[in-house]
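A single protein chain has been removed from this complex, and every other one stays in its place.
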Amino acid sequence: MDKIKLDSFVDVYLIGSLSSLNIRLDHTDKKSVSVVKKNIGIELPSAQKALERNGLTLCFVSDDEYLLLNEKKQNESLLNKFKKQMNLTTGVAENTSDLRVWFLIKGDQALNALKKGVPINLEKLQISETNFLRTKLGEIQINILFKSYNEILVSVLRSHKEYMIDWFEVCTKRGTEINFDF
Amino acid sequence: MSSRLPRGGSRVNREKLVDFRFNGKNLKGFDGDTVASALLANNELLVARSFKYHRPRGIFTAGEEEPNALMGIGEGSFFEPNIRATEVKIKQNMNVNSQNHWPSLRFDFLSINNLLARFFAAGFYYKTFIWPRAAWKYIFEPMIRRASGLGKAPKEYDEEHYEHIYHNTDILIIGGGLAGITAAKALRDRGLSVMLCEKDSVMGGRYLQDCKSEDRERYKKLYESSIEILKKSKDIAVKLNTCVTGIFDHGFVLAYEENQGLNVTTKKALWKIRVKNIILCTGAIERPIVFPDNDLPGIMLAASARDYLQKYGVLLGDRLVLTTNNDYAYKTAIELKQVGIDVPVVLDARASSDGPLVKEAGALGIRILFGKCIGKVEGKRKVDAVGICSVNGEGTIEELISCNAVAVSGGWTPNVNLWSHCGGKLIWDGDLGFYRPDPDKTPVGKDGETNMLALGGCAGVFSNYDIQDQVPRKINQFASRLKIKSKRYIEPNIFSKELERNAPPVFVLPYGASKDKQKRMYIDFQNDVKVSDLQLAAQEGFENVEHAKRYTTLGMATDQGKTSSINGIYVLSQSLGKSVDTIGHTTFRPPYKPIPLGLIAGQYTKKLFKPIKKTPIDKWNSINNAIWEPVADWRRAYAYPKVNENLEDTLHREVLSVRKNVGLLDSSTLGKIMVKGPDAGQFLDLIYTNMMSSLKTGKCRYGLMCNEAGFVFDDGVVARLNEQTFLCHTTSGGADRVYAWFEEWLQTEWHHLKVFIINLTEQYSQIAIAGPKAREVLQTFKSIDLSPDKLPFMHFMETYIDDIWVRVYRISFSGELSYELAVNSNQAEELWNKLLKAGKKYKIQPYGTEALHILRAEKGFIVVGDETDGTVTPQDLGMEWIVSKKKNDFIGKKAFSLPHLNARVRKQLVGILTLDTDKVLPDGCHALEDGKAIGHVTSTYFSPTLKRSIALGLIENGRSRIGSALEFESSSKESIFAKLVDPSFYDMEGSKQNG
Amino acid sequence: MKKYSISSIVTEAFRDNLGWEKAWAKPKPKKEYEVIIVGGGGHGLATAYYLAKNYDVTDIAVIEKGWIGGGNTGRNTTIIRSNYLQESSIGIYEKSRFLYETLSQDLNYNIMFSPRGVLMLCQTEHELRAMKRTSHANRINGVDTKMVTPDEVKEIVPIINIDGPRFPVLGALWQPRGGTARHDAVAWGYARKCSDYGIDIIEQCEVVGVKKKREKIVGVETSKGQIKAKKVCFVAAGHSSVLSELAGFRLPIESVALQALVSEPIKPIIDCVVMANTVHGYLSQSDKGELVIGGGADGYNNYSQRGSFLHIEETVRALVETFPVISRLRQLRQWGGIVDMTGDRSPIISKTPVEGLFINCGWGTGGFKAIPGSGWATAELIYNEEPGNLAAPFSMDRFSEGRLIDESAAAAVAH
Partner (left out) sequence: MLYLFCPICRRDCDETELSCGGQAHLIRRDHTSSDKDFYRYLYERKNDKGIIFERWRHVYGCGKWFHTARCTITNQVFGSYSAKDALPPKSLLAKIRSSRVDFKGWIK
């Protein structure tokens, strides 16, 4: 994870790919739901939420689509087993690690950086437990995973990586902070 | 002669001089001066020329409602035309220039229009310039266009940094005057997020300027304490220098932040705010009375003359006559008198008035004449004297008063633009003479409930006492309506009751003005719309207010009628003999004040304009100087020219390298959609025209997708990974469209099918290796066995190249022996380089999309988007074989059975070989049969393989014409003749690709 | 009708212009007319004018629910061109452009038709090929257009940025005799001539019901009482579905908001019309000096004459990228009209299931350029009760007979 050299009011780190699985299942199908619970050990999160347990984060994308992120090497074998079992049910789990590229935005102006392109009420989210949003940033799709109010993980399609770096350079330039007069 | 007082001016810092240039003259102002106040301080009364008659124009107001003082400011890439001098603060060495005159501001050649004004009444250009016909194009229009427009456009590209900022708030208070501040205090600590936008650089609005000197201390204390309260409360955020410019549906608000003072680099930001409720406190704008010669420089709105005195210590003139119909304007006379300015007379249109301000003016020895108004103004490019006449009668002059400034006030008009942008209606207040918001027809939010509350000046409530009395009450009602549970807000009212300012409304004086005078009574200063113009519009039948506005261009200038539309509507109503409220008013539209186009574009221009998608092999492509071609959002390598190799040679080299040796193509942009589930086969049978459920695991099958109307819209190879999983490949341009198409059918029509899809387009990259030596190159890797029986045509296998996992498809778009290698994107560049190294001794070369187009055209394969344009069916393409006869239902089946797709003459795909083999048919040229077009060319190239030109085309009953020759028209007048053949020119039996 | 000319202006100038008459009379509606035209926009008034001029039918009422020229006629970007792809489209749009050339003289009303040229940019290989196909179709059907190279584009429009970098200009289709006209003047010019022919123009008169007897038109119910007629023609653009619902049949159209904006007036910087379909924006400069900018239509049904800011933003961003010098010019005003989009983006000039009831609608985003030709063809249809060769391809049942005239598909973008 190396820091991108930017004259910016937040710190931006390029993480690159994170080992991840796209999961799709019918949550009324007991078998596939139990496969997830047994292998991953995390409840299916509700809308806008992401639940984390020892290096695995399960994010809600829609009522039949979830994104599973893995930050610990030793979970790899567990994931492969899960993938096999899942694909035997009516659901599906597919490796999508190369699909996205992740960035980390750090700093207390992190939320303000996103306000330059995300048309959502970011302040309203209770940042207590992790929130996960899939929305738009300017003209591209973005995933936002709130670790805390000043530490936000974002990901875009890998083909938008350079566009995203340009976006940080333009939109988080020092001096363009969002400030209120009082 | 306007000048600067030795002391005073709350906005200026007299220690800091600022040099600036006006029309080349070096002038001085103070830090904090606007261009307007600085010009007035230097006795620059003449500042502009009007649009139509080029009459001399002076500064008329002190705010964004200014119709006259428009300047070109700045240099080079920061130059900007049509800037209101009243809004921009002067900066060191700022270069200000007046506009729309030649050779100079003082001597403007085009002011001859003014002499010929009688011939240029409203709408004259509809009645003339008709004969002779060509004259309009060659003489009249060029002449009019050269004289049109105000400022000059910038020459250089804009270096400014603009930005869009999204924000959400429960309550947005627009305007930081007394009403806004009181509303903010009343709304704090209620668990609501409140945002207040104030367009000025300081809060307070008018109530500090308009107060009497003895109240100043009391008001100042209230102001300071209020600001302290707002600063301390967490849930209130205040933005200065931010003007709300537009209200849209569902609580979407645009605000333009333009802070000129602070050192922030973002000088210009467009705030996109979502709000639940809006508290409108935008105050009111003073309205002039229309009198003869009222457009001379030196004539100004009464309150604005006072603003210049108090904010900038600037005097409009040292002998000022006030003409008004209300008590409130007397403050201007009083305050100017108190600084020693001679106020020879106050002309009051009313019969009498005993208000305190009138008494105070009398006590100061100011002569007050009731029932009088201005009958004429003398002076060339400035005011020398005014003629007094009675308000009734046709305006004969009773007395001439020499003076060099005139202040005028016809009362105040509530600022209702923002109320009206999104559904809010207005009602006419007959006795006060203005439109104000109709409390029963408010703008509504998404839920149909009212979402805007107008308070203070913009609701027609002007006096401080009334505002302080009503605002807390209205806010508490508003809070209870929104079921916001919290204590009622009460605030002591420190203001004293004041007399009503607007007295009986007066719009145009004298009432019986003669025809000649009416031609010198200006309503819209910038577009030179006179009282006589509106009378002419009414006379000619343009009775609807919208017709009158368009016919006379009233209120169509850059101030959008802020100080002129009410007076214009009054004159129209008098001419038609109808009451003003039956006339109605024109529509208020965003933006409230003009905003830069660059601001609307925001930061998403230049580098961030329309995001480019780059493949994992993009870096290699750019290093090897690929020419780029935009395909959907991607950029793809079009060709890889060598140093000073022309494009034609590059394409020939790349095509022949595939035909003779082996070529490498970056086709990562191919759409890749995984379809998984027990009903996956059944779903794909419904989507594709041919059977997919019968596809065996490990095999591939080419498929065509049509829409319900039977027209082809995408194609690609489908591979069956296992019993429940298919991988559908689509065209690059169609990837997202097809994914959305699958989701639409699965979610809204066939939601009983147990199928899930995942868009894996960017998870895998795809590298095509094609040519006679393709297999040999791959065989150099020990770990891989591609013998024909191991991997026959239209099959795939998963294997490893060294340690890189790949899925090798034996499919071919070029017609050669070819493999497409799917690899996880992170290892794509590594594999690409491995293949190049391995293929070196086989003379491997990369080829681009154009070479691919030539290769597939030689083979006769179609490209969706070239051969098809959304009106072409599989049958037209001669692909009946791909339309399943057995399937019960699929998208397009009904359409194929329709009479029109079969009976009528259809354009069919054919190959076209020109008789002269060197002649290449032009792109998109048409086939002719006795003069009528019967078809067009869809793809046309010179084929390096066959050393002749080839083309594909869609020709009426094409297949039955095969063998015959046809005439093709071309731009160079002589036709080209060509023979129609089967649409395939190379290796028809497919021995190469199947070998 | 008092003739407009320089001499009449001079004589009137010396008597305070008191001699000018009403441009069009404001009669009360009669009980019955031979023909009622519902919709007082450009197309409606032109239909009435050509009924009188070509077939001297003058017992006509043009009824308008608001004020004439107040609908799309007063809200468009005034572009006139005929460089279409399909032969039947070329027929009607070229006829219109041809009639526009002499309209000022025919109506004795200066509509300021300015044949200053229309440039349609090609910014992708695909669009270049599609435009070349159109240029060939134009040449065969007698429309004077030609492809021009990027350098020629730069010559015609010096302020254009042809080098991208995102979408470099690869060429353009140039129609020198396309151009613009003053939209209000077209409506008022036709209205004045119609009134002179004795045609009744009735404003503030909304149709609230349709009277039929066994699927044959009898008349219409309006806010000013019932009016009978042998023939009725709906020419109401965005409100066509509202009227067809009253008459008991449905149309293949959707009404959406189409927005436009003008900048503050500046000295001339661009003399022709430039259209950039790939990035969705088009631009011309009026004779007052304002840049007139238009873009794509909204994506959802909407009768509110207000659109979404997102389209203004997309269009302006595309044009600032294509003409960087306009970045510091300021938007003066924005507005929206309700356009009626058909399935194949081509108009409907046709009989309807109700005998004696005709309809002219479906012009979508391209109605202004077709006003004279549409009026001509609709007059022919109403008079003969059978469509002439201009209107024939645009019958309502072309959808059920699959004779689609698809203009947008070819360019793969909304034209």
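In order of appearance the chains are A, B and C, and numbering begins at 1 in each one.
Simple rule for what comes next: a contact is a pair of C-beta atoms (placed from the backbone, for glycine too) under 8 Å apart; a residue touches a chain by one contact, two chains touch by 3 or more.
Note that this is a predicted model, so its numbers are computed, not measured.
Taking the complete complex into account, the chain left out of view touches A, B, C. Checked against the full complex, the one of A:Ser17, A:Asn75, A:Ser97 or A:Thr135 touching the unshown chain is A:Thr135. Considering the full assembly, B:Gln747 is the residue among B:Ser10, B:Gln747 or B:Asn833 that touches the omitted chain.
Among C:Gln175, C:Ser195, C:Thr222 or C:Ser308, the one in contact with the hidden chain is C:Ser308.
Only one residue from B:Tyr223, B:Phe248 or B:Phe793 touches the chain missing from this view: B:Phe248.
If you put the hidden chain back, the residue from A:Asp11, A:Asp29, A:Glu52 or A:Glu65 that touches it is A:Glu65. One chain is missing from the display, and on chain B it is touched by residues 248-252, 274, 423, 444, 446-448, 708-709, 740, 743-744, 747-749, 751, 889, 893-895, 897-899.
In the full complex, the hidden chain is touched by chain A at residues 46-48, 61-63, 65, 119-121, 133-136, 141. Remark: the residues of chain C touching the chain excluded from display are 239, 241-242, 245, 250-255, 299-304, 308-310, 342-343, 399-400.
As a convention for this text, only the chains that are shown with their structure count from here on.
With centres set at the average Cα position, the gap from chain B to chain C is 22 Å. Multi-chain contact residues of chain B (touching two or more other chains) are listed as 272, 604, 610, 612.
Contacts from chain B toward chain A in the complex involve residues 161, 163-168, 193, 227, 230-231, 237-240, 263-266, 272, 274, 603-604, 607-608, 610-616, 634, 674, 676-678, 724-725, 754, 756, 758, 760, 762-764, 824-826. Remark: chain A residues 17, 22, 24-26, 64, 87, 90-92, 94-99, 115-124, 138-140, 157-163, 166-167, 170-171, 173-182 touch chain B in the complex. Residues of chain B touching chain C in their complex: 51, 78-82, 118-119, 121, 124-131, 133, 136-137, 141, 144-146, 148-158, 160, 246, 248-249, 252, 254, 272, 422, 515, 519, 532, 536, 539-544, 546-547, 550-551, 553, 558, 560, 587, 589-591, 594-598, 600-602, 604-606, 609-610, 612, 629-631, 638, 709, 711, 865-866, 869-871, 898-901, 904, 922-926, 928, 933, 936, 969, 971.
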